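The complex is shown incomplete by one protein chain, all other protein chains being positioned as in the whole.
And then chain A:
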Amino acid sequence: MKKVMLSLSALLLVGSAAAQDLSGTVTIWSWDAAAKALESTIPSFNKKYPNVKVKVEDLGNQNVYDRGLAGCAAGGQDMPDIYSIENNEAEVFWARFPDCFVDLNTKGADKLVKNFPAFKWTELMAGNKRYAMPWDSGPVVMFYRRDLYQQAGVNPASIKTWEDFIAAGKKVNAKFNNNVKMATVANGQDDEWFRMLANQNGCFYFDNAAKAVTVNQPGCVSALNTIKKLYDAQVVATGDWGGQITNVKAGKTASAMFGAWYEGTIRTNAPDQKGKWGVYLMPASKAGGVRASNLGGSALAIPSSSKNQAAAYAFLENALATAGGQVTMLKSQGLVPSLLSATKDPYVKTAQPYWGNQAIWQTILGTLGDVPQARGTQYFQDARQVMIVVQADYIKGRYKTAKEALDDAAKKISSATGLPVAK
């Protein structure tokens, strides 16, 4: 025991000596609330590394992506020290510009693997290289209006499967003369619902090895089927990002399903509905099935051209790999941690007044371990474009069955990417 203590204190000494050594400026490119969240972790970082100056530049989501592309294409010119990247889009960078970012394993990220859920790493790796550290995630949950459910006589605890959800929707339709729907589905503009439901069923556009198209596998067929059933039962409305928010504000929908980052969207767009909202797990495709999924989420990477990589990595560790850093970002901007130890933080158990004093973060973060793995691959955008059209066509009735629709989608994705359709 004494030996352990001695080596521990030796380690601490070495650690603090190294901390004193780090200096210079670390610049970070990020966007909107995410940038503000990173800023909120600077004080705790500077406590450990007082000589490092951190500068967060809020360029906006699209601009970060575009400038990163330009910088990597130019061989790492004009890149920051830390680069924000969305998980779904990440693999494009690793595939096109394998030398643009630092392999974080060389900095010690391989020791942190178990601290994050496996699904968060899949898209951040290429071969054995670990190009970025998981940041926030998007565990999917159902947000619902307590008052509207109550008026329609729906008990959210009884909604366990999509069949139950449809049955509840019929009650809501009956109560409000079809003026209130259960949810708003993006159809024709996006395929978010398909992705959430497919992921829940353990299916996605591609297999986890990114070697084959799997969009016509049973889990995905069941997902598309469910969306069609929701439409056929007339319990959902259609709307894009803006339309969904409008429906929430106007009380035209009794619930909304999204990645948990949507919490902030509802809370800031409808502050007058404080106390009326709650959260329950997404319904399963069949009784006893998985009630978790992931939509969205980001990571942080260090460009190879950074002259201050040690300090940049220290910042990553403090903000993302400590419960303190992650919970700071959760509190300040509602960014959902993907670090497993952050799920045990006392704040997570706190009742949230906006959500009818429900401890929603406990519910939301509790699903993290159940989220099936899926990866966007470098062909994410190609596949998504195909699925948006195929989903809309299937809802419109242009295909006889979901299987037929997804066989067609698989064929199209295969021809766009050159990957074979999985048998």
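The rule we apply is simple: contacts are C-beta pairs under 8 Å (C-beta built on N, C-alpha and C of every residue); 3 or more make two chains touch, one makes a residue touch a chain; residues count from 1.
Note that contacts and distances are computed from a predicted model.
> Can you tell which of "ATP synthase subunit a", "Cytochrome d ubiquinol oxidase subunit II", "NADH dehydrogenase subunit F" or "Lactose/L-arabinose transport system permease protein" UniProt lists for the chain that's not drawn?
Per the UniProt record, that chain is "Lactose/L-arabinose transport system permease protein".
> Using the document's definition of touch, tell me which of A:Gly76, A:Pro98, A:Gly251 or A:Gly264 contacts the absent chain.
Of all options in A:Gly76, A:Pro98, A:Gly251 or A:Gly264, contact with the hidden chain holds for A:Pro98.
> Looking at the whole complex, which of A:Gln189, A:Asn208, A:Gln234 or A:Gln273 touches the chain that is not displayed?
Result: among the candidates, A:Gln189 touches the missing chain.
> On chain A, what residues meet the omitted chain?
Given the touch definition above, chain A has residues 66, 69, 92, 95-96, 98, 187-189, 238-240, 243, 246, 378-379, 381-382, 385-386, 388-389, 392-393, 412, 415-416, 418 touching the missing chain.
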